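Every protein chain of the complex appears in place save one, which is left out.
What follows is chain A.
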Amino acid sequence: METTLINRKDAKLSLAHLYVGFIAVLLGGIAGLLQTFVRSGAITLPAGIGYYQLLTAHGVLLALVFTTYFIIGFLYSGISKTTGTLAEGPRKLGWAGYYVMTTGTVITTIMILTNDASVLYTFYAPLQASPWFYIGLALVVIGSWISGAGMFRQYRNWKKANPGQLSPLFSFMAVMTMLLWLIATLGVAATVVLQLIPWSFGWVDTINVLLSRTLFWYFGHPLVYFWLLPAYICWYVIIPKIIGGKIFSDSLARLSFVLFLLFSIPVGFHHQLLESGVSHTWKFIQVTLTFMVIVPSLMTAFSLFATFELSGRQKGARGLFGWVKKLPWKDARFFAPFMGMLIFIPAGAGGIINASNQLNQVIHNTLWVTGHFHLTVATSVALTFFGIAYWLIPHLTGRTLTKKINLLANIQTIIWVVGMAMMSGAMHTVGLLGAPRRTAYTTYGDYPDALGWIPYEVAMAVGGSFLFIGILVLIYIVVHLSFFAPKGVEAYPIGEVADQAERTPTILENWKLWIGVCIALILFAYTIPIMEIIENAPPGSPGFRLW
């Protein structure tokens, strides 16, 4: 049993991030619950609150705020654990990033609350929010860059102090995650700072809509990998330790992260398959690159189940599937992330459908898509993050995960899976029937097809209610682990590499090489289409406030 805690100053930095993240979960969850009731026609909103205002809050708080804060908090803690206590510089950068991000989050939230930014979390121009909404978002991104710089510095310090040595796997993966984020956010920063802010202040009259959308989706797809990679860190590095096994292969883990960096960015057009102004040849090229991500995904699935089987057999499991029984099903630190992994199988298959040139036509902008990312980010990623929180929060607060809370956490996982199966299942099905996403209660004048969607929307509300109960249980656990659980030492599980695993080739840690290949792929996939978008640009669009 590990008995050392990470440095208390580092713990404080991580905790500050986690708390903001979980406050966002509570607020975003309330918005989500209300949305499902409005959409199914069960209630109408009081006090002039708009459905689309709630939807904006839900998306911003959960998809942007919760994820980013949790990820940065988690990565800082793991870097402190694996490379040693943070140096003064990286820790200061961590706090600076935290304050810049939090300032941005507060500004953005105020703009949503005052109904000056009901543009949803994708803020597609030419719907025009208050400039302060965009400034708030820009500050969140800039803050995250500062935090990333802190992690890069800590990593570089470690490399300097340990010349020629392979970096700890966790720190390598953390650096890869923040590098992916840095390269990806350049696109959204470009459209926010160069297009949306000057336009919303009225310094320029019009905006190039297609360019703005393209820059957004250059960022929008790697964004989902920014959510996923920290979950993969848990699956690759943390879970083997929890189940009493070893990491199957250090080099395969690193290789898969390299491939995620390369193939998650030059693929944004698969979100724009149905729009004009981008030629179908470039759409097809990016669809091809999108599919490459299947390779590291399959590698990840293989490594994880290899770890499960090997550890099960070491514990004496026999037969083809005997090792399944040896997994610690009652341990919430394993059970929650495992359910996340399991759900990633249908979620990933759905993603392949979405990215397929022609099939996309059937599901684009229907509730199917909403159902899809409630499986990926809101289940696979979210359950993994919850599973991390169950040991990370007590580790940071110097408390312990008790048996009672562990049981409650397992109940939370079951509530979540049941609720999501109902909600996401209904969303997928009704999406195939054509029901649009991001739409308030409507029957389109009692049109028969639209009336047929209502029962599914009721199922969504029932599932949403389960999920909200799940959020209340989660918040209870988080508060308990933060302030009331018995004092003690909760282990920070970091897996070790299996003895029979091969030595990791140093080329996998050649950052210049991978950044170079990554940039080359981006230039290949985007240079010509973006030149076309700029050269063939129609006159720009003025802003509209249609809410």
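The rule is short, and it goes like this: a contact is a pair of C-beta atoms (placed from the backbone, for glycine too) under 8 Å apart; a residue touches a chain by one contact, two chains touch by 3 or more; residues count from 1.
As a convention for this text, contacts and distances are computed from a predicted model.
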Checklist outcome for this item: Among "Glutathione-dependent formaldehyde dehydrogenase", "Stressosome protein rsbS-like protein", "Cytochrome aa3 subunit 2" or "Phosphate transport system permease protein", the omitted chain is listed in UniProt as "Cytochrome aa3 subunit 2"
Next on the checklist: Of the residues A:114, A:314 or A:442, I need the one that contacts the missing chain.
Outcome noted: A:442
Item to check | Sole residue of A:157, A:365 or A:402 that reaches the chain not shown, by the stated touch rule | outcome: A:365
Checklist entry - Taking the entire complex into account, which one of A:283, A:374 or A:480 touches the absent chain? => result A:283
Item to check | Full-complex contact with the absent chain, from A:19, A:95 or A:547 | outcome: A:547
Next on the checklist: I need the residue numbers on chain A that touch the omitted chain, in ascending order.
Outcome noted: 50-52, 55, 118, 120, 124, 126-127, 208-210, 213, 249, 251-252, 255, 272-280, 283-284, 287-288, 291-292, 294-295, 298-299, 302, 306, 352, 356-358, 360-362, 364-366, 433-442, 444-445, 447, 449-450, 502, 505, 536-542, 544, 546-547
